[in-house]
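Mind looking over this structure? Questions follow.
All protein chains of the complex are present and in place, except for one that has been dropped.
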Amino acid sequence: MSNPFFKNHGPILVQDILKLLKLQIDSDKKNIELKDIKDLYIANNSDITFFHSKKYKEAAKNTKASFCITSESLKNELPSSCVPLIVENVLVSVSQITSMFYPDAINDDFDNSATNIDETIFKDKVNCGKNVLIGKNVSIGTNCKIGHNTIIEKNVSIGDNCSIGSNTIIRNSLISNNVKILDNCVVGKHGFGFFPNKIKNLRYPHIGVVIIEENCEIGCGSTIDRGSMSNTVIGKNTFLDNQIHIAHNVKIGENSIIAGQVGIAGSSIIGSNVRIGGQAGISGHINVGNNVEIGGGSGVIKNIPDNTKVMGYPAKNIREFLRDNK
Amino acid sequence: MSNPFFKNHGPILVQDILKLLKLQIDSDKKNIELKDIKDLYIANNSDITFFHSKKYKEAAKNTKASFCITSESLKNELPSSCVPLIVENVLVSVSQITSMFYPDAINDDFDNSATNIDETIFKDKVNCGKNVLIGKNVSIGTNCKIGHNTIIEKNVSIGDNCSIGSNTIIRNSLISNNVKILDNCVVGKHGFGFFPNKIKNLRYPHIGVVIIEENCEIGCGSTIDRGSMSNTVIGKNTFLDNQIHIAHNVKIGENSIIAGQVGIAGSSIIGSNVRIGGQAGISGHINVGNNVEIGGGSGVIKNIPDNTKVMGYPAKNIREFLRDNK
Partner (left out) sequence: MSNPFFKNHGPILVQDILKLLKLQIDSDKKNIELKDIKDLYIANNSDITFFHSKKYKEAAKNTKASFCITSESLKNELPSSCVPLIVENVLVSVSQITSMFYPDAINDDFDNSATNIDETIFKDKVNCGKNVLIGKNVSIGTNCKIGHNTIIEKNVSIGDNCSIGSNTIIRNSLISNNVKILDNCVVGKHGFGFFPNKIKNLRYPHIGVVIIEENCEIGCGSTIDRGSMSNTVIGKNTFLDNQIHIAHNVKIGENSIIAGQVGIAGSSIIGSNVRIGGQAGISGHINVGNNVEIGGGSGVIKNIPDNTKVMGYPAKNIREFLRDNK
């Protein structure tokens, strides 16, 4: 994934990683420096990776990473070029190591670097309301509008001809041209991702961003969380109505239309030309194909193939739904 | 409908309308000036109207409009006094022509005319918080309160004894006496109405307003969109809980009670003395009668007669629901 915003604090010595994981290895590799943590597919030999589910067996066999956080039962799938680091809970350990590389990606406290737009280079460039705040590492294109009390926190790129409403908060987001984001939205905060823990849940870092492609519209009161290890993406010319919640790592295709109060749970992938009726919910890690119509109020708990109309909870073929509910 | 807020840029010459629609007519009527675009029922001979569905056949026969945007298959229903303008997509053309009359009704960019209330005539009249902004064409009655950071954008009339919360945004709305609108609401923005289009969806104008009648209460975080060609109306003494979404053109009667997170889709009509439980959803273009009770979580996808209790998804008679789910 592209990661334009979170500063990588690597390289990190293998021995420092071992120390954090309370591991020891018999290897002269302890003094190697690792540059980043990446998934099995894109890691190269200067990276550490992770392998937590048999689903990724093929990727594990071919990984180029030189270290891999994994479990006793999975370690034998890795190539000999990759040193397995055996831990009790792979994802918790991944979270800890990712936090070493990206310590800024865990907390989402308010951005106290943000200053009034009148004190920035955007003063004369942007048609803006009262009390607009701009954080560090922000770029804004030509012919943009930003409403009253809106806070563009750190790490935001806004294209040309965009219109941002009032009382909206954005961080860690890449916003293309001709995008409208209406009032009272929150875009780019970390998702609801953490490891439950009796005393105090352990937040994992969210190093992804929110990408909103051109010509999109985001309705009032919506929340779009940034990704954890990948990005959250809203495709070109997709329109979201009011009070919608898009969780971390969700990817929505182009020309889709999503009505009010819909919620899409983490890591689901929605195709292009999809229409989702009001208040429908999509479970996490679901694939919804292209040209799908999902009736209002539906609860989608399994994958939906292309060119399908579904309705109901759980969602099924709409003919079946209407027949069953005559 | 009454349209107190959007300036009509008419009259417009018939030939300018023809040009936009890429039409030609053999008629000496090209130089006629049309004053407004109205529906079949209320248009008179200085107006243009539109006719897009057989449902409105009777109204079409009796329309007084002198021009009508319609389709080949419907044109013969119109009286001889009305010149049909045959287009491929009636509603898209209506949107384009409405935009000619009301160019200000398409975009809902933030109101950059709004100024701090301390610089307005309301300074000493209203009990207001910090950083309250007031747009043009706003009136506020006696004994009103307006909370911190709230933005009363252009075209708002507020009655006497009203209490508006903090961080709330209102535009294009008529608010009667003794109304409470709590925190973080957005009232009067355009609805989720547009024509889908591969490259860039085409927004249609919303020339309606939001009308909130006396003694109503609107809960925190709610959104109420204004109407497109009619108004959105909340009847007297109707109470809305938190996080409710009311779409464009919805009309709710008097003394109704709507619990948290309910959503009502576009153009639905809800009666008086109606009770709707939390998270229920009402599809668009539905009629819900008077004295109806809708159970929490219900999904209403067809009309509900007076004096009925319904529950379920799809909503059915509550006895039937409880029997089927024993």
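Letters A and B name the chains as they come in the text, with residue numbers starting at 1 for each one.
Everything that follows uses one rule, which is that contacts are C-beta pairs under 8 Å (C-beta built on N, C-alpha and C of every residue); 3 or more make two chains touch, one makes a residue touch a chain.
Small disclaimer: the values here were computed from a predicted structure and weren't measured.
Student: Just name the one of B:Gly219, B:Gly235, B:Gly253 or B:Gly266 that touches the chain not displayed here.
Tutor: B:Gly219
Student: Touch as defined at the start, partner being the missing chain; which of B:Lys35, B:His52, B:Lys125 or B:Lys145 qualifies?
Tutor: Considering the complete complex, B:Lys145 is the one touching the chain left out.
Student: For the full complex, which residue in B:Lys19, B:Lys57 or B:Lys130 touches the chain that was left out?
Tutor: The single option touching the absent chain is B:Lys130.
Student: Where does chain A touch the missing chain, residue by residue?
Tutor: 107-110, 112, 114, 116, 131, 133, 149, 151, 167, 169, 184, 186, 189, 192, 194, 196-201, 221, 223, 225, 243, 245, 247, 261, 263, 265, 279, 281, 283, 299, 301, 313-314
Student: I need the residue numbers on chain B that touch the omitted chain, in ascending order.
Tutor: Those residues of chain B that touch the unshown chain are 127-131, 145-149, 163-167, 178, 182-184, 215, 217, 219-221, 237, 239, 241-243, 255, 257, 259-261, 277-279, 296-297, 312-313, 325.
Keep in mind that, in the parts below, only the chains that are shown with their structure count from here on.
Student: Go ahead and align chain A to its copy chain B using Cα positions, then give the rotation in degrees, nearest 5.
Tutor: Between chain A and chain B the superposing rotation measures out at 120 degrees.
Student: Using mean CA coordinates as chain centres, what's the gap between chain A and chain B in Å?
Tutor: 35
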